[in-house]
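This is the structure I have questions about; it appears just below.
Every protein chain of the complex appears in place save one, which is left out.
As written, the chains take the letters A and B, and residue 1 is the first residue of each chain.
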Amino acid sequence: MADGGFPRRARRVGRSSPRPEGKDKVTGALRYIDDQRFDGLYGATVRTKQPRGRVVGIRFQQATGIDWREFAVVTAQDIPRSSSIDGIDPNFVALIQRDQPYLVRDEFRHVGEPVALLAHPDPEILRRAVDLVELRIEELPAALDFRQEPNAQQVQHQQDDLPGNVFSRIVVSKGAADESKAALQAIFEQAEHVVEGVYETPAQEQCYIETQGMVAHVEVDPSEAQGPLWPKKPWKVVIEGSMQCPYYVHKAITHLCQLPDDRVQIIQAPTGGGFGGKEDYPSIIAGHVALLALKTRKKVKIIYDRVEDIATTTKRHPSRTTLRAALDKQGRLLAIDMDVTLDGGAYVTLSPVVLSRGAIHAVGPYAIDHVRVHNRVVLSNTPPHGAFRGFGAPQTIFAFERHLDKCARALGLDPVKFRRLNLLKRGQTLAVSQKIEEAIELEQWMDEALDAFDYEQRKAQYERFNREAIAKGSPLRRGAGVAVFMHGAGFTGSGEDYLASEVMVRAKPKGIEICTANTEIGQGSITVFTQIAADSLGLPMETISIAKPDTDQVPNSGPTVASRTSMVVGHLVARACDDLVRKLQQQGALRAADKRREAEDPQERKISALAEGLGREYQSDKLLDALTESANADAGPLEGWAKYVRPPGGLWNDKTYKGVAYGTFAWATYAAAVEVDLTTFETKLLDFVAGQEIGRVLNPLLAEGQIQGGVVQAMGWALLEDTIYQDGHVKNPNMTNYVVPTFADVPDVQVIFQESPYAYGPWGAKGIGELPMDGPAPAIANAISDAVGVSIDIIPATPERVMRAVLAQGEAL
Amino acid sequence: MTVSKPNTCLADAVPKQQVRVSINGTETTLQVRPFRRLLDVLRTDLDLPGTKEGCGEGECGACSVLMNGEPVNACLVPIIQCHDTDIQTIEGLAQNQVLHPVQQAFLKHGGAQCGICTPGMVVTAAWMCNRKLDAEQIRQRLSGNICRCTGYSAIVNSVAEALGADQGGEG
Partner (left out) sequence: MSSIAHSAIAVTRPNRLTEALEMLAARARSDAPVRLLAGCTDVLVEANHGGLRYRDFLDLSGLRSELGGLCWAEDGSLHIGALCTYSELLNDADAQLKLPMLCDASRLVGATQIQARGTFAGNVENASPAADAAPALMALDAAVMLRSERGSRTVPLDQYYQGYRATARRSDELITSIIVPAQPGPVSEQFFRKVGTRAYQAITKVGLSARIRRDGGAISEARVVATSMAATICRVTAVEDALIGVQDLCDDTRRRIKEAQTSALTPIDDVRSQADYRNEVFHRLVMQAVAQTQS
C-alpha cells in the first residue's frame, strides 16, 4: 500500500480544535429531527402486549373524539409477499438474516412488536387512538430466560446443525483446545490451581437523550397522488432522521419498497447520541414512516417517546459466562476454558457479529497457550438485543477480568502482579492466534496508568483504612480494582474488505467539501475529518466543510460504528484529499511554480510529500485558487476519491476463527477506587483512571471527552443500569426507573493517553469509541470485591446484590 | 381507509384560555388550553425548539428553562401556571449574537458532544452564574440534567470556568 507512511506532519491534528458545529449546539440553534418545522401527519405504532403468539384479528374500538375515517392505517397486509422482485418477503428488515418483520403478519415473538401503523394530523388524537386498537391474540409458549434450555414448544428458530433457538455459535480455540476437549482437560488436570467462576451482565439501554425519530415523504407521479399503496410509475422515497448509518437504512428501505438504489434517499438529521442504539433500529422506524408516507402520499413523522423507546428498541445483550482457568504454581495462566451465552432477544438482528466481537476480545491481552472460548447467542422472547458501544466485548471482558482477580486471590497474589506475569508481549499471539507485530509495551503502559492512580500507595492506604474502620465500628470499606484489556478498531477480519468504503472530497470555492456517509453523533467526526483534511491540504480549518450525510450526495463510506470512523474513514479522507490534489496537478491547475518556497519552512523538505499530504507542497493561496477555479468550471468541480485498501498482513479465517482479527488494537489499563458503605451497601466511586494507548491522539479534548463519556456509561452498567424483564415486558421503561448516572454519581475521570502510531490510521490514530466501555465494569467490580472481601460477579453491582453477597458470607457489622 | 379532513382537536377538548407570559423578555398573550405543557407551547406553538424533550417526566432536564429566574422542567409545567411569569429559554441566552459566558466555556472545554442535552444544561448552568461553587457543588446543582455523552467532567470544567469558581466554596 503506497501511502501507509504516517505519521504525517501535523498542524491541526493533535490539537484541541473546537467543534465547527459547536456554536449551534450551545445556542440550541441546531435542529434535530423533531425540531424541524413540520406540517404533515404524525405516525404511531400499534404493538403486541404478549411475549409470543399469533395475531388473529385487529379491531378498531369506537370512542368519543375518535373518527377512524381520519386515520391512515397500515398493516402487514399492505406489504404482500407478491410485491417482491427477488422472491424475498419485502416485510423483513434486511440485515444479517431476514427473520424480523416490519409489521407482524401472524406470529410474533416479543412484547412491543409492531402490528399496525396509524397516521393522523393531530398527535394527541393519535396517541389516544393507539390505545383503542385491539389486537386479538392467540398466545404461544415463550422462551423467557436465555439461561434455560428451551423445551420443544419454545423452540422458534432452527438453524443448520445448531440446537433449537441458537442463533449463532463460535468456538475460539488455541493450543491443546485445537486438538480435542480431552487434551485441554488434561492441562486442567495437571495444573497446580484451577479457578472457576460464573458471571452475568444485564441488558443495558443506550439511553441517548434524543429518542428515535424519522420523517418520510414519497415522490410519486402526479397521476398517482391517490390510489393503491404501491405506485405503478417510478417513485422515490425520501427519509430523514436520527441515525448512525444512512446506508444501512438505505439497504433496508430499498428491500422493503423493492426500489432501485437511486429511488431511495436517506438523510441523517443532527443526531442526539447513538451509542449503537441508532445503528440497526432506525431501519425499522424508517420502514414504518415510509409505509405511512406511501399510504397517505403525505409527509409523515414518527418520534418515539421515552417509554416506547426503552420498551421496544435494542439494548446491550445480557450475558452469562462460565470460566475455568488453569494456573501453575507461580501464577502463570496455562489454559482458559470459557463458555459465553448471549441473550439475542427475539430476532437475529446483529447478534452473530456481536457474538464474534465478544469472542475475539474474551481472553484479552494475555499470553495463554491453551484457550477454548465457546460462544453462543440464543433466542429469547424479548425485543431484540442489538448494537451498543463495545458490541459484545464488554460482556466477555467483564467476565475475564473479574476472573483474573479471582485467580489472583486464590493464589494470594496482588491482582496487578498476577496480570504482569501473564501480559502479552510483542511477537506473542492472542487467543485467535493473531501474532502481535506492533510495538506494544503493555507492562509499561499499565504501570503509567497505575502510577497516575497511585496504585501501590493506595492499596496500602485502603488496607489501613479498612483495618481502622473495623476496629472502630465504622461501616465504610475502601477498595481498588484494575482491568487490563484491548479493543480492536474497525470491522472484524475481512469485514472492511466487504464494506469497501469510499470517500469523496470535492473542490469548492475557496475550499473543499468532504463527502462521507459517516455521521456526527457527538463523537466529533466533523471536527476530526476537518482537521485531517486541513492538514492533508495545508489549509485552514475554515476552508473545509462537511457534506450532510445524504445517500443522494455522499458515497458509502460505511457505517458509523465499530470505532472505525476516525481510523478507517479518516484515513480515506486524507487519501481522497491527495487524490484531489493529484487531479489538480494533472489538470494543470497547480504548477511547480505554485509550490511553497523551500526557504518558507526548511523542516518541510525533509518530509516526503506523500506522507505530508500532497496539498501541503503548495502555497495555500495557490491551492485555494485552483480549488475555486475547479469549483466554478463548466465541467463541474473536481472530485478526489479514495477507496479502502486492506493494510498488508495476514488474513482472517472465518471458519477456523483464527488469523488477523483486527489490523490494530488499542490497549488499556483502567483503575477504580470505591468506598462501600456497609450500612446501606451502596458503592461510591472515589477515583477513576483510564489509561490507553490509541496510536495518535487526533484531538485531545474530543478524545478525552469520548473516553470520559464511555467510562461513565460503563459505570452506569457496572452499578446502576438494569433493564428488568418480567414475562417479556420491560418493567422499567422510563428514566425514573431505568437509572443512568447523574453528575453526582460519578467522579472526575482522569484520562491518560499513550501514543504508538499505527501505520494505517491517519497520523497514526487508532479507534477509541468503544474502548472505554470495556474496562470500567470489571475494574469497579474488582474494587468492590477488594473492599468487602466477597466476589461480586453479577452486574449491576447494586446495593441489594452487594448486601446478599456480604450477608451470605456471614458479615457482622 | 382514506384520510379525510380532521377535526382540529379532540371532541372533548376544553376551551382555550388566555395566558400572559414574558418569553425571553417579550410579553406575549397566548390563547391556549390550560393543561398544555410549557414545553409544547415553546417547541410547537412558538417555534422555539432549542428546549428539548428527553423523558417527559422531569428526570433528564433536557427541557430546562428559567421560570422567574429558577430552572424548571418545561415538561412538568402546565401553561396556565406560566401566567404572569417570566420564562427564559436557551434562545434568549445569547445577547446580540454574543454568547453567554457559559456557552463560550462549553465550546472551549468540550461541554457539548451530541448537543441534545446542551441547551438544558447551559440554561441550568447560567442560573448558577454569579455564585461561587466548587466542583462538587456544581455537580450537585446540575444533577437534574443528564448527559449521556460527556461523562460530565467537561461540563463541570466548563461551568467552573464560567463561574470563575476554581477556588471553591459557596460565597
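Convention: a residue touches a chain if its C-beta (ideal position, glycine included) is under 8 Å from a C-beta of that chain, and two chains touch if they have at least 3 such contacts.
Computed from a prediction, not measured in an experiment: that's the story for all the values here.
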Message: Going by the contact rule already stated, which one of A:Gln586, A:Thr679 or A:Gln809 would touch the omitted chain in the full complex?
response: A:Thr679
Task: Considering the whole complex rather than only what is displayed, give the residues of chain B touching the chain that is not shown.
output: 9-10, 12-14, 17, 33-37, 56-59, 61, 64, 67, 70-73, 75-78, 80-81, 83, 124, 127, 140-146
- line: Missing-chain contacts on chain A, rising order, are 63, 65, 124-125, 127-128, 131-132, 307, 473, 475, 678-682, 720, 724, 731-732, 734, 736-737, 739, 741-745, 799-800, 803-804, 807, 813
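One rule holds in what follows: only the chains that are shown with their structure count from here on.
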Message: Taking the mean of the C-alpha atoms as each chain's centre, how many Å separate chain A from chain B?
response: 30
Query: What part of chain B is in contact with chain A in the complex they form?
result: 1-12, 43, 47, 49-57, 59-60, 62, 89-91, 93-94, 99, 103, 106-119, 122, 135, 138-140, 142-156
- request: In the complex, go through chain A and note every residue touching chain B.
  value: 16, 18-19, 21-32, 34-37, 41, 64-65, 67-73, 119-122, 124-125, 128, 206-211, 270-275, 296, 298, 305-307, 521-524, 701-702, 704-713, 734-736, 740, 742-744, 746, 748-749
